[in-house]
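Only a single protein chain was left out; the remaining protein chains are all shown in position.
Right, chain A next:
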Amino acid sequence: MGVTCVSQMPVAEGKSVQQTVELLTRKLEMLGAEKQGTFCVDCETYHTAASTLGGQGQAGKLMYVMHNSEYPLSCFALFENGPCLIADTNFDVLMVKLKGFFQSAKASKIETRGTRYQYCDFLVKVGTVTMGPSARGISVEVEYGPCVVASDCWSLLLEFLQSFLGSHTPGAPTVFGNRHDAVYGPADTMIQYMELFNKIRKQQQVPVAGIR
């Protein structure tokens, strides 16, 4: 996987989530991007059951279990500021067995679904973030395939982002951090999605017009 930047696109003034997504995808199509199927990234939250905390004296931790349609046979499990485990899909079966120790916060299952666009060496995914039946925001993921070192291609990525996001272009993702020479991997993308989902969860619910 190449260096990837995941960001949130704010909903346009006076428009719904769906309309803003359409505006973005139209811009991409005018640029010359080709539609290439759909994508989906989802995230479930688990917290340590009260019974396990007992004498350990530590606050309950949140564990996120995520899936990415780009890697259909994999499952990503991560802790905020902690390690990110990449496992195969049997990990979901294991979470069922661990029911008594890790409770799933069912209401907080969040996902983003949308279209994939290929534009030369860039892969752009624009998705609608939903929690249950309500649309809560828009996610934009841009991957620059040929490069796996963030510091080598961030300026190029930024320039491309500006061409279709304009003033909504994000800053450098925090996962790039201080280790600019480290090889970028899928786990870094999932961490970015986790941060995005957490941010959206905390935001005010998008007004009713967005649910269409």
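In this section, a residue touches a chain if its C-beta (ideal position, glycine included) is under 8 Å from a C-beta of that chain, and two chains touch if they have at least 3 such contacts; residues count from 1.
We adopt the following convention: contacts and distances are computed from a predicted model.
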| item | value |
| --- | --- |
| Protein that the absent chain corresponds to, by UniProt name, given "Mediator of RNA polymerase II transcription subunit 18", "Peripherin 2-like a", "Origin recognition complex subunit 5" or "phosphatidate cytidylyltransferase" | "Mediator of RNA polymerase II transcription subunit 18" |
| Footprint left on chain A by the chain that the document does not show | 48-49, 51-52, 54, 56, 61, 63, 77, 79, 82-88, 90-94, 96-102, 187 |
